[in-house]
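Report on one structure; see the data block that follows.
As you look at this complex, bear in mind that one protein chain is not there, while each of the others sits in place.
Presenting chain A:
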Amino acid sequence: MLKTYHSRYHFSYRTSILHHLSALIFTLVLLSFGLLVIFNFLHPVNLSDYKNVSIYDILLATTLTLFRMIMAFVLSIIVAVPLVIISTSHPKVEKILLPVFDILQSIPPLAFFPVLVLFFIKFNLLESAAIFILFMEMVWILVFSMIGGLKTIPDDIKNVASIYKITGLNEIWYILLPAIFPQIVTGALLAWGASWSIVIVAEVLHTYIPGGTISQDLFGLGSLLVNSAFYNNNLLFLATLLVMIIIISLMNVLIWQRLLHLVQRYKFD
């Protein structure tokens, strides 16, 4: 069993999985950012009464929602990794930072979303408001699962790092990040799960803006779902829901299952 697994994923640290992943994430960010910017020029799509929505519109909505989530996810990885490494670098720092994280984590992002929207609307950055709220949801899940991962690194492994002078950035790259890779994957899985429920609300911005209209919504699966329900377009509602279920299932099969399999290699006995 181990043999087949080994030949299927023949990585080494010369071309490590982390290199591949970071390259992939970087490309996705650039792509998402580009598309979101381009789409802002096309925006708003004329969907004023949610009557004549084609399958093309649903697919476009899916793409946009996914890109928002990817942006938020990448942002939370970029923030969470240094945050975790700093917070666990010294027992005293940990003693101060962990309770702070705990408080921040317990604030439901949706509770302060209305205030946030008002702030972002001032600078006409509605897209950023949605991404930010997704980020707030994702980042703490990642932070706490990564901290859990760092705590379970065996003492012998830490001693190996210090005896063989694998320190500083080298320690982070060659030891800490691979060691918490399983927890990053499980954290990511949970974060994505949670953000699917947030994205539905985060796109329907007009409900948070005093005197807001539907044209202020961000076009995506979430706003399609809410507004089609609002306009009694049941067919559209069901179609959107179906697409959403298909996307989530596909992600599970194509991404999470594979990652969970790959992660076996990074687990300590």
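Operating definition for what follows: a residue touches a chain if its C-beta (ideal position, glycine included) is under 8 Å from a C-beta of that chain, and two chains touch if they have at least 3 such contacts; residues count from 1.
Note that contacts and distances are computed from a predicted model.
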Chain left out of the displayed complex - its UniProt protein name, from "NADH-quinone oxidoreductase subunit J", "FtsX-like permease family protein", "ABC transporter domain-containing protein" or "Nitrogen fixation protein NifU": "ABC transporter domain-containing protein"
Residue of A:55, A:163 or A:235 touching the missing chain in the full complex: A:163
For chain A, the residues touching the chain missing from this view: 2, 6, 12-14, 154, 156-157, 159-160, 162-166, 170, 174-175, 178-179, 181, 265-269
